[in-house]
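Only one protein chain is missing; all other protein chains are in place.
Chain IDs A, B and C follow the sequence of writing; residue 1 opens each chain.
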Amino acid sequence: MLNIKVAGLELSNPTMLASGIMGVSGSGLKAVAVKGGAGAIVTQSISIAPREGHKNPTIYTMDDSLISAFGLPNQGYLNYREEIEQLKDTNVPVVASVYGYGIEEYVEVAKAMEEFGASAIELNLAYPNAGKTGSFYGQSEHLTYEVVRAVKSKVKIPVFAKLTANVTDIVSIAKACEEAKADAIVAIGPVGAMKIDIYAKKPVLANKTGGLSGKCLKPIAVRCVYEIAKEVDIDIIGCGGVFTGEDAVEYFLAGAKAVQIGTAVLYRGIRVFKKVCREIESYLKSQGYSSLDEIIGLAL
Amino acid sequence: MLNIKVAGLELSNPTMLASGIMGVSGSGLKAVAVKGGAGAIVTQSISIAPREGHKNPTIYTMDDSLISAFGLPNQGYLNYREEIEQLKDTNVPVVASVYGYGIEEYVEVAKAMEEFGASAIELNLAYPNAGKTGSFYGQSEHLTYEVVRAVKSKVKIPVFAKLTANVTDIVSIAKACEEAKADAIVAIGPVGAMKIDIYAKKPVLANKTGGLSGKCLKPIAVRCVYEIAKEVDIDIIGCGGVFTGEDAVEYFLAGAKAVQIGTAVLYRGIRVFKKVCREIESYLKSQGYSSLDEIIGLAL
Amino acid sequence: MIAKLHVTKIREIIKETRRIKTFILDMKIKAQPGQFAMVWLPDVDEKPMALSYIDGYAGITVLKLGDFTKKLHEAKVGDIVGIRAPLGRGFKLRDEDKKILIVGGGIGVAPLAPLAEKAVEEGKEVTAIIGAVTKSELLFVNRFEKVGAKVYITTDDGTAGIKGFTTDAMRMLLEKETFDACYICGPEIMMVKALELARAKKIPSQVSLHRYFKCGIGICGACVLDGCGYRVCKEGPTFWDFEIEKCSEFGSYWRNAAGVKVYFKKK
Partner (left out) sequence: MIAKLHVTKIREIIKETRRIKTFILDMKIKAQPGQFAMVWLPDVDEKPMALSYIDGYAGITVLKLGDFTKKLHEAKVGDIVGIRAPLGRGFKLRDEDKKILIVGGGIGVAPLAPLAEKAVEEGKEVTAIIGAVTKSELLFVNRFEKVGAKVYITTDDGTAGIKGFTTDAMRMLLEKETFDACYICGPEIMMVKALELARAKKIPSQVSLHRYFKCGIGICGACVLDGCGYRVCKEGPTFWDFEIEKCSEFGSYWRNAAGVKVYFKKK
């Protein structure tokens, strides 16, 4: 009852691991796919060369939200090959999140990921804390269009564009993705935020500012999905503060076909995907539906 | 120890009532000023003609945050005269929040408010749910500059510009305010958000989308204040999720000279201003400071 | 904590009079008599309604008036409504009061029925004056009688009980009897008069007010009373005589959705 087709991918359930969570190596992703029960997993964002990311502290935890700035650390795509290859026997689709400093870098990494066996590409146009990449692209209609188009022209697997809410008008960015033939939009990445400790009298994160994720992000992200769904026809994947099946359903009603889960892994454990699926299923049953499809976009 | 000068106004303490809270009439504002102990009060946002605002539901409450869309209801500035006049004997500075559909309307209301006795004007360039006003202006550097300049050229009292975080780059908007000679920046208004009820299968607010305020807004707002304070020299007033003295101190360390309090009135009562002041004072004492001035911007 | 939105179903609908229906909700509640609910009818509006049933399943009792209440009257069992409740401050039954008077006019009787029930449960002697325009519009007379309250009825047209207003009955009653406390809900002009009568006899009284509500939880300021600065949705809707005396607008005007004053027509 929970299987769904998103951007051409057949998923056994609509919960996906969000990028940057447990994704440093294939082993972490495998744990989420196998023990966790995610319908798909997104790798951490991968670049051309290895990157250490920011110094610690990289994370600040609140009751049910986080502020974090890891700075997109990763091994570089060549090293990452064996991490992705490890995942083949799980039969869970692997979405490779990629980023670059320059459009050619996005393209180069995306092509490699396709070759390594990724089922789809997620273009990181969302992440705010790593210089001229991620949200640097996603904050411009023009650059968004260019990146999506360039990658689409070089890979055959579906391409998702992950967007940031740190823009004046997310709908116009989403339209640029649609025009550039993106297969799906992921909304949203973390919103720029920070924590200052009043005793240390300093920003807590080494990068000073970071991204807000978790429960606090949900009302903002649901609004983004809803606004995009009203204007754009390609598939949408909701992301931000999904902790429970009820949270996921809110995204489906707003027009998302799947959801990504990041922060909740911390608060509900790796098995959060299974738990959320169980909760979605019991919601669907209690409301008399027999498939997930029936509720997509009902609140639009 | 808590007195502070902000944009030329001498405040007995750095807590201000945020616009739109308890401000339908002078009586509500008076309660906040007298019983509540606010250092200044901001009226609800006032327009040329009376406006009913949106239908109910206008508010959705979460644990310590709100999503709301009242749609800037108010009596129109002529009716509001007597509301402001009622406040004279409180000796608490009254900041008149004004908005318009068109720059002339901002100017007309601002001039009237000065005449009625307001101590300062707050230009609402922040509010997202009321058509082509509020954030419609605050999302454009150019319009922000024009509104601020127009109002500054017509009134003598200090002019604050209240900004929204629903922009790609709040710093550039803040710089436009500085160039246009605004006396202070208020950061920030609510961030676009929404709640869908999964049993009603509809957006809860009559306006569908609303603005997020309260605790969830704080990390975003502190980041905005911090980013602005690093680049701009005029005074900054922090706004978003101030519940406690500790929250306020975070804003001061980030460079704000005062804070506005809205949502916390709901969760800590009208006396939240007094409580926050007491908490700021005990923080200052515990850290060995003798005045608020000493900590402004320490975390920059 | 502030009551959160709870979306539930209508469990039962009771036609009380031609223009009044009670809706029992599929939602149990713990509330004080006099507290209210914000009632959301999706796609229509959200408005305040007194809780007329507060033990077990919550209930509201609604007079058909304008758009919202008309739509609510069209609702069927099983339909969905959103409820934020209990809100506001309910009536206060004081331990020392043994004999109380309840005065309700029209739909104002809605919060008074559970009050009577609770008062009797606490061992008080309850006398009630229930008024309406005409006999068929009388509300909850049976609930008062069932718990053993002494009930006086008034109708404007004399079709039942005393012909006249509740305040006419009250005046007569207070000439021969006295009470430890008085609880009043109905049209504002009626409440002004009833308070005057009680005050003349030095009977401590509580009234329950209506004002235009938006948030219902004390943040927007729509329902703040001039003079005293009380929020009807938060410090009220019930007020003691000595509180309401400080509220200069009482009996004179209310504010509409824009906040503009609307003056009461004097009867």
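Worth pointing out:
The definition used in the following text is that a contact is a pair of C-beta atoms (placed from the backbone, for glycine too) under 8 Å apart; a residue touches a chain by one contact, two chains touch by 3 or more.
These figures come from a predicted structure and were not determined experimentally.
Every visible chain touched by the undisplayed chain in the complete complex is listed here: A. Interface note for the absent chain: among A:Gly28, A:Pro158 or A:Gly241, the touching residue is A:Gly28. Which of A:Asn79, A:Ser172 or A:Ser291 touches the hidden chain is settled by the complete complex: it is A:Asn79.
Across the interface with the omitted chain, chain A contributes residues 20-31, 35, 44, 50-53, 55-62, 66, 68, 70, 73-76, 79, 197, 199-200, 202, 204, 206, 262-263, 265-267.
Everything below uses one rule, namely that only the chains that are shown with their structure count from here on.
With chains as nodes and touching pairs as edges, the resulting graph is an open line. Centre-to-centre spacing of chain B and chain C amounts to 36 Å, using the average Cα coordinate of each chain.
Annotation: 33 Å between the Cα-based centres of chain A and chain B. Not a single residue in chain C touches at least two other chains.
Taken residue by residue, chain B touches two or more other chains at 62, 199, 202, whereas all remaining positions touch fewer.
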